[in-house]
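One structure below.
Excluded from the complex is one protein chain; the other protein chains are retained at their positions.
Moving on, here comes subunit A:
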C-alpha cells in the first residue's frame, strides 16, 4: 500500500512539470508582445522593457522558465496587473470560498446521486427507476446559469427567502451549491445505477443470497460496497467538472471565489493571475485524483495488497 502511494505521488511529478511548461508557454503563445500589450500602445520603449522585466520575460527562454518555476515553487507569481498586489495574496483570499463551495456541492451531490442510483437500480424498470432517471436527465440537461437565474428569481426576488448572492452565512450556500452540484448528482445517479446493476449480476451477490443474507444487507453491503469502486473514480473526474462549473456559478451568484477571479482576470488580461490560477486548478485536480486513487485502493483489496 505504501509502495503504491509513493509510486502514485512520484507519478504526479512529470505531470506537474508538463503543466508548468504549458502555463509558462501561455504568455508566449499569445499573439503580439505581452509586454507591449500590458504597457499600453503609447508607452515608451523603456517602459515596455521595464514591464517585460517585471513580467520575467527578459533573457533566454530556458532562463525565463527556470525563474518562473523557481518563483512558482516559492509561491511567487508576481504582481497582479489590476490590483497591483501580489498574486498569491489575491488568490489566497479567494481560495477558501471556492473550496467550501465545491466541497458542499460534491458532498450533497454524491450522497444524492448514490441514493437515487441505488434506488433506481433496485427498482429497475419500475416507476421509481423512471422517476429517478427523469430527475437525472433533467439535472444533466439544465444549464447551470439558467437554473441559477431562475432560482434567484423565485427564492430571492419573489419569495425573499434566500440572498441573491454573496458569501458569509449558511443561507448564502444553499443556491450556489445546489446549482453547482445538480449536474454532478445527475451523473452520479446514472453512473451508480449502471455500476450497481452490473455488480448485482455477479456470482458473489447470488452467494450472499444463498447464505440467507437479508435483501437490504445484500444491497447495501454486498453489492454497493463493490459498486463503489468504479463510482469513486467517477467522483474524482466530477471534481474537475465542478472546478469548471464554479466559474459560471460564482459569476451568477457573485461569489468571491477563484472562478470569478479568473473571469475578471481574463477580462482585464491580468496574465500573472491567470497563470497562477491555471496552475492552481491543475494542481487541485492532480491532488484530488491522487486522493481518489488512494480511496480506490482502500475500497479495492486487489490493489491494496498488490
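Quick note on the criterion: a contact is a pair of C-beta atoms (placed from the backbone, for glycine too) under 8 Å apart; a residue touches a chain by one contact, two chains touch by 3 or more; residues count from 1.
The definition used in the following text is that contacts and distances are computed from a predicted model.
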{"item": "Hidden chain of the complex, named as in its UniProt record, picked from \"Molybdopterin synthase catalytic subunit\", \"Carbohydrate ABC transporter membrane protein 2, CUT1 family\", \"Multisubunit sodium/proton antiporter, MrpB subunit\" or \"Glutathione import ATP-binding protein GsiA\"", "value": "\"Glutathione import ATP-binding protein GsiA\""}
{"item": "Sole residue of A:19, A:95 or A:213 that reaches the chain not shown, by the stated touch rule", "value": "A:213"}
{"item": "Identified contact with the non-displayed chain, of A:52, A:172, A:190 or A:222", "value": "A:222"}
{"item": "Contacts of subunit A with the absent chain, listed as residue ranges", "value": "3, 6-7, 10, 202-204, 206-215, 222, 225-226, 229, 299-302, 305"}
